[in-house]
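For reference, the structure is listed below as structure tokens.
Every protein chain of the complex appears in place save one, which is left out.
Should a chain be cited, it is by its letter among A and B, assigned in written order, with residues numbered from 1 in that chain.
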């Protein structure tokens, strides 16, 4: 919902629990300042109920720093938010001013804070609406409409079959025609919701990663046709990461997710023996 | 089964050759009955297809009727359709699409202000995919181009009209989330939360 990790296989982001994701996706894939701020707040919420403004402001600035060069417009958007946050933080650190009246500066600051709050809630609302649209699009895609059109003999009646067709349409049609076609083969695995467990996927990874040393998420999901297979594989990679057996990193903002085996050889051997029968390892 | 009415049979034939959803008034004109009669016939036919466990369904989509495959059979159909499933939209694109869907007609700067980032590239992608289009110009100063969602958008979602989208209010963050954000920004309750009503 918050991060747009476009380099990952389709659909993975919304399928993975949020808390799991935050561990890996910390490196500047945020679509905007609101996204980033919401992400940082959510992370705080996950860690402890007591939300710390100071920690969030520091994290926001650190994130900004880590993002490296930004175009002027984007940088401005982030800096405006950062300035407001810093002001709020400063205000928090100063001792309470005696007296009950608020001066103009304070009022302005509160207005800014309210505006920011409204913006964050609005952004969050639309991001949730977007996630819902994604689900609706998925559901919609499960039904394919009839588009064969009238039989050839009726078409003789139509005045102009190329009406509205543009040269671009033609180029797209050529790309469709000449693109490699998926093999028309139905496997029954496809019909069963979840057949491959995270355990199976883990074992397969344990079988191949130590020898491979370093690879990418794209490579370990190559040839997978269903979303659920990819998601299961992703969860398995996360599990290895949590156990400290692999390092994960992304070279650039939209780069590949690289996986490096750090567990040594004996670990792989032990884990594999501890598991069930080897799964195509 | 026998003695099916000519109306039902003709309806089935026309829907079979249609390439996009057919509006009831066009069907009514072709089959020389009232649009409400068409609606009744289509509703009955849709129920019959379900009861008969057909591999296809009659759906009401984007203001018209169309035959489409039963969602249960998606695995077979996906394998058959050469294009494969369409590339999915990024989170940014989905968010932008949501803003356009719920706020239309809306200008690019308005979209950008909701998301806090420039939306031009994402909106071009959405227009290229045929999900959004220019629908007019802001009458005010600047005459910004206004965008709205397309008929294709409804077709892809499989809904009849924008009224079938869940209300935006159902996506407003839960009270705990609101509270967390408020706390994060340091301060008590604020009136602006209520402003999000729409």
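Keep this in mind: a residue touches a chain if its C-beta (ideal position, glycine included) is under 8 Å from a C-beta of that chain, and two chains touch if they have at least 3 such contacts.
None of the values given here were measured: they were computed from a predicted structure.
Of the candidate positions B:14, B:127 or B:144, contact with the unshown chain belongs to B:14. Interface note: of A:62, A:83, A:107 or A:174, the residue touching the hidden chain in the full complex is A:174.
Contact with the undisplayed chain is limited, among B:79, B:103 or B:129, to B:79. Interface note: of B:26, B:46, B:127 or B:162, the residue touching the hidden chain in the full complex is B:26. In the full complex, chain B touches the hidden chain at residues 1-4, 8-14, 16-20, 22, 26, 29-31, 51-56, 67-70, 72-73, 76-77, 79-82, 87. Chain A meets the missing chain through residues 144-152, 154-181, 184-186, 188.
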